[in-house]
Structure formats: C-alpha cells, structure tokens
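To start, the structure itself, in structure tokens.
Entry: chain A
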Amino acid sequence: MGFSKLTETKVLLKQYFKDIISIEEGGEQRLIIDLQSKDITSMINHLKDFMDFKHLSMISCVDWPEENKFEIVYILTSYSKNIVLMLKTKIDRKNPKLQSIMSLWPQAVTYEIELNEMFGVFFEGNDRMGEEFILEDWDDIPPMRRDFDSLEYANKNFKFRDERKDKKIIREFISEHYDEWRKK
Partner candidate 1 sequence: MSTDSMYRLLVTIAVILGSIIYGFFINSLARRITARVQNRMGPPLKQPFIDVIKLYSKRTFVTHGIMQTLGPILMLTGIISTLILIPYGKGYLTLYSSNGDLITILYIMTFGQLAMALAVGQAGNPYGTIGVARGLTRMFGYELPLILALISLIALNHSADVNVIIANQHGGIANWNAFRHPFVGITALLAMLGMMSYQPFDNASAPAEVASGPITEFGGKFMAIMMTTNAMFVVAKLALLVDLFFGGASNIFILALKIFLLYLYPLFVGLVFPRFAMEDTFLFFWKWPTLIGFIGLAIAIF
Partner candidate 2 sequence: MIDIKGILGPLSALKFLGKAPHTIDYPKETKKTADRYRGIHYNDVEACIGCGSCGTICENDAIDMVNVGFDPNKADTGFRPVVDYGRCCWCALCVDVCPSGSLSLTKDYVYVDDDPKKFLYVPGLQELGKVNIDSTDDLKELAKIEKENRPKLKEGERSWYQKDRTEGLLEFNRVPMKELPGSTRIKSFAEVVLGYTEEEAFMESIRCLGCGLCISACPDRMHIPDYIQAITERDYNSSANIIYENNPLPEMCGKVCTRQCETACVYHNRGDAVAIRWLKRFTTEQFDDFRTIINAEVKPLNGKKVGIIGAGPAGLTVGYYLRLRGYDVTIYEALSKAGGMTMAGIPKYRFPLDSLDKQISYMEEMGVRIHYNTRVGKDIMFDEIMDTYDAVFIGIGFHDPYDLGLKGEKEAKSGVISAVELLRRVNFGEKVDVGKKVAVIGGGNVAIDGARVSKRLGNVDVTILYRRRVQDMPADWEEIEGAEDEGVHIVPQAIPEEIMLDKNGKVTGIKYVMAEMVDDGKGGRPRPKKIEGSEKILPIDTLVGAIGQQADYSFLPDEYLFKTQDDEKSGSKKGIDTFWGRILVHGYNETTMKKVFSGGDMVNRTADAISAIADGLNAVKGIDLFLQGGKETKVNHSVTESDLDKNKLLDKHYKMKHENGKLVSVKLDLSGNIVTESVKIAKDPDELKKDVEKKEVNKSTDKANSKDKTMSYPTKNTNGETKKEEKKSKSKKKSKKKKKKK
C-alpha cells in the first residue's frame, strides 16, 4: 500500500506550489487549499492539465468586510482521484479583480458574471463581464455584499400594506407607560 490519493495530491501540490498559504483536509476526500490571488490561475491550469481535475463544480464568493477582503472559492472535482478540491483566495475588497478562467471551462462565464453582479468582483478576460444576469436595472451596491441592507432597500423601493400602523413593541410600550426613569 502506498499513499492514499489524497495524501499524494497533497504532497504533489505542496512540491509544485511553494507559495501555498495552507493546505488541509476538509473531510473525506476533500482538500481545502488557501492561495494567494496571483497563483490562482496557474494553479487551476496545472490542476486541470496535469492532475486530472476536469470538473468545475462552482465558483463562489464570501464577503469579509471586517478584513476588507473578498474570498473567492473555486470547487474542482477529479473523478479519477475521487477528490473534491476547494481553492480559496482572498482579494482586495476595494479593487476586486481576478483572472477569468473561461478559457478553461466555458461555463465559468456564468459563475463569473453572477459574482460580478452579486459582489462586484471583476474577472479580467471574461468578455461577457458586466452583463445582466438576474438583476435588471440594478442601481445600488451589489446586493450580496454584507454592507448592503436588504430590509432598508426593500422599505425604500417597495410598498408594504399600511393597515398595520397600530403595531406596538411591547418593550417600548412598557417603557413609555411605566418607566419614568428611562434615560432618553
């Protein structure tokens, strides 16, 4: 018995990419790799061409406003190795730019325009960048960013029924009626 395919992949990747921030197992047959954003394209290229990760499951994004970063997550699968790879990289939130991988997988275009619409991440080399995907006539900040207040937007743009004006919040009512010592 040699190494398992997971360990083998891990070792190979570590040898090939010296700059990997971290690589860890995230469950059964699952690797989570943290990368710098400049390495991401070459890494994916390598994975697809030489390590048989032929399937792009999805591209996703996580907003970290506290760190002022976007975390882009690529999920690749290899059927021969039966391994799911999660490539994560953090990019600057103010100027979120990344290389498109549409030349490797044409379907990546859809993910990329969606991320562009929902987070405002720009993928260079994607010629359909900026196309409307789900939101038509959107004129606010991208809605999936965490500093976007959905309820506020809804209150501003939509009308709710006005029959509910008698609403009372019990705690406030009690404060008003009983509590003369409340600091206001």
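Regarding selection, all candidates are chains of the complex that A comes from, given by their letters.
Details
Quick note on the criterion: contacts are C-beta pairs under 8 Å (C-beta built on N, C-alpha and C of every residue); 3 or more make two chains touch, one makes a residue touch a chain; residues count from 1.
What you see is a predicted model, and the numbers here were worked out from it, not measured in a lab.
Comparing candidates 1 or 2 against chain A, the one that touches it in this complex is 2. Contact residues on chain A toward candidate 2 in their complex (touch as defined above): 161, 163-164, 166-171, 173-175, 177-183.
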